[in-house]
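As you look at this complex, bear in mind that one protein chain is not there, while each of the others sits in place.
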Amino acid sequence: MTVHSTSPQFKQNAARALNDHQLQKALGNVKQGFIDKRQMAADKLPEFEALRDAARDIKNHTLEHLDLYLESYEEKVKASGGHVHFARDAAEAREIILGICRETNAKTVTKGKSMISEEIGINHHLEANGITPVETDLGEYIIQLRNELPSHIIAPAVHLNATQVEEDFRRVHTHLDAKRDLSEPVQLLTEARAVLRERFLAADVGVTGANFLVAETGTSIIVTNEGNGDLTQILPKTHIVLASIEKLVPTLEDVSQLLRVLARSATGQEMSVYTTFSTGPRRSTDADGPENYHVVLIDNGRSSMLGTAFEEMLRCIRCGACMNHCPVYHAVGGHAYGWVYPGPMGAVLTPSLIGVDKAGHLPNASTFCGRCESVCPVRIPLPKLMRHWREREFERHLTPATVRSGLQLWGFFAKRPGLYRFATRAAMGALSFAGRQRGRFTWLPMAKGWTKYRDFPAPQGETFQQRWKRERSGRAA
Amino acid sequence: MSATPSSARPAHPRVGLFVTCLVDLMRPSVGFAAVKLLEDAGCVVDAPVQTCCGQPAYNSGDRGTTRDLAMRLIEAFQGYDYVVAPSGSCAGMIKAHYPELFEEDPNWRAKADALAGKTYELISFLVDVLGVTKVGAAFDGAVTYHDSCSGLRELGVKRQPRKLLASVEGLTLVEMKDSDVCCGFGGTFAVKYSDISGAIVEAKAKNIEETQAPTVLAGDLGCLMNMAGKLSRDGRSIQVRHVAEVLAGMTDEPPIGAAKAKAIK
């Protein structure tokens, strides 16, 4: 485990989130913006569904040949003058990054938004070793000031309202006039731009993630709207790319297919503002750019997912559409999930990375409404994979005892139709009799979770099979 | 979804009604509404002895029990031209998930595939397979319709109920905001994660109420019980019914969660 996880306390996290009025207000923004924009972008491109198929196929093909594409990629990076490092796990990755920073006597490190850097917990490690990491994506900068994890993979500060950001800026930017007006979001943006511009220009090392790595050319790709990732990687002397091994794609054509679905699925844009293809360090013909270019390829559990049902999860391109469309995410936000990756993709990926014994709630906390799968640009069957986790929990006896014994009792009757009919007839008769007056129950001993929030409708009395037998059996049998 | 060409379809297809646990136990009138709709459309309907499709076990990770129940159901419904359920969720279980339960057993896989191929959700069966374009029912007033998730996303049930509702005399359909968003039921989810489920159904209840329609319909009893329970808990007098009851003109029974004696209304 790398970053501390509160996933085992999912239920408590969720209850707290549901009562957090600031959070509930902020979550309204997720429900409104992303969904309509994605739909409009998809509707405007007749080939969108075909592109989703193509995107899925490209990722599947790459994963099936991952060893060979990695070799090709590594060779190309070296040929372009860059360095490739391999890290088995988070700890190895942190040491490699720290080592590169020390080689260059780095004091400050600017960072582009990167989920893998959250996964390996690099910021705390750098701080502990006297190096200052500065998040430069506006959302990441805000949550760094608050010492929080991102609550969304593309909108890290989506759980916050502008007034909360204002408070943080006033608390931290003490060199600025205390009486300045920060009542408008644009004023907050302008202030962050000015503060971070100085940080960009002073940084010794820039660390970015990678949306994709191209085997054909040894290229790393970042996709941003702010331009912070580019300032992170072209201004300092050293650029470090952090990427998990499944980011690979074969060719520039393949990556173009994936880019056509990425922004549309994420923000509903035709294309994000900045898509940057970086290959090696500054050339003799360049006037700017980093002198050193390092890529840290991180496994951290991915290679063991290959060849299993969860290989499909490695197609994920981190667009965030699944969480944007998830009713559970809408209700509780990202922090309730308790680790780096929230929403449906987190519910599948987190158990793979930190263990289903710790993250067991996540694949269970889904209604299986299927909306995530219906919008996934690489067609990951997220509900099916969550169900696979539930099966593993069941096999390993991690399913709660009450659920297990309830299922056993119900299964016992359901496998014995005669007994089932007899028992249900008796039970429904009694339940109907008890609830007849009002037509519903406000409290039932067996379903307290249900009746905490809603009534339980009373049954009509006779079962269908009872009545059918009475009215029709002579005729139909 | 495949529709059998009319030439290949018998004039009076034998339909096995998979009534589903919830309808069987909680609201048999939905089953009889389904029978009426199917018989009106020329089907010969039978309801063999049955229990459950196994979905609760399946979604709880208990594949063994699920397979046992699936095998019983496959055998019980072998002899029919079609199998029809008044539920997108249970029909979806058979159609979309039974085959993968038997990936390593070609014999049962073939049987599961055969069953999956002839199983339909009630309303889409009427429209897509039987070509029903209108029903003879009347219903006075405005209704709003909730798209239950499995029917919508696993089986493509969306326009079919709207098409038939449009033919009901006196009925107007008022669409709610986010009709295609989950109501928060999710089977055991509603009990296991009741806080979250409660929050999701609260949003659904709000969207229903905003339409000002006095009646809400859907095609799955689980969702209906969830929405009815929430609306009655909040003291809202919105009536909740299965869409089949309205399409069959069988609305004599009190709405879901409403008192039996009409005087109390």
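Labels A and B are assigned to the chains in the order they are written; within every chain, residues are numbered from 1.
The rule is short, and it goes like this: a contact is a pair of C-beta atoms (placed from the backbone, for glycine too) under 8 Å apart; a residue touches a chain by one contact, two chains touch by 3 or more.
Convention: contacts and distances are computed from a predicted model.
Undergrad: Write down which listed name, "Peptide ABC transporter permease", "L-lactate dehydrogenase complex protein LldG", "Anti-sigma factor antagonist" or "Dihydroorotase", is the UniProt protein name of the chain that is not shown.
TA: Going by UniProt, the chain not displayed is called "L-lactate dehydrogenase complex protein LldG".
Undergrad: For the chain omitted from this view, which of the shown chains does it touch?
TA: Result: the unshown chain touches A.
Undergrad: Sort through A:Arg38, A:Lys59, A:Lys76 or A:Arg454 and give me the one touching the missing partner chain.
TA: Among A:Arg38, A:Lys59, A:Lys76 or A:Arg454, only A:Lys76 touches the chain that is not shown.
Undergrad: Looking beyond the chains shown, say which of A:Pro156, A:Pro327, A:Gly360 or A:Gly461 touches the absent one.
TA: The missing chain is touched by A:Pro156.
Undergrad: Which of these, A:Glu148, A:Asp204 or A:Asp299, touches the one chain of the complex that we don't see?
TA: A:Asp299
Undergrad: Can you list, in ascending order, the chain A residues touching the missing chain?
TA: Chain A touches the missing chain through residues 26, 29-30, 32-34, 45-47, 50-51, 54, 58, 61, 64-70, 72, 76, 80, 86-88, 92, 136-139, 142, 155-158, 160-162, 165, 185-186, 188-190, 193, 196-197, 200-201, 215-219, 225-228, 230-231, 234-235, 245, 250-254, 256-257, 259-260, 267, 269-283, 285-289, 297, 299, 303-308.
To be clear about the criterion, only the chains that are shown with their structure count from here on.
Undergrad: Indicate the whole-number Å distance between the mean C-alpha point of chain A and the mean C-alpha point of chain B.
TA: 32
Undergrad: Using the touch rule from the top, collect the residues of chain A that touch chain B in their complex.
TA: Residue positions touching the partner: 11, 14-15, 18, 327-328, 330-332, 364-371, 373-374, 387, 389-395, 399, 403, 407, 410-411, 413-415, 417, 420-421, 424, 427-428, 436-440, 442, 447-450, 452-460, 462-468, 472, 476-477.
Undergrad: In the complex formed with chain A, which residues of chain B make contact?
TA: On the chain B side, the touching residues are 19, 23-29, 31-32, 45-47, 49-52, 54, 56-63, 65, 68-69, 72, 149-150, 153-154, 180-182, 184-203, 225-226, 228-230, 232-233, 253-254, 256-261, 264.
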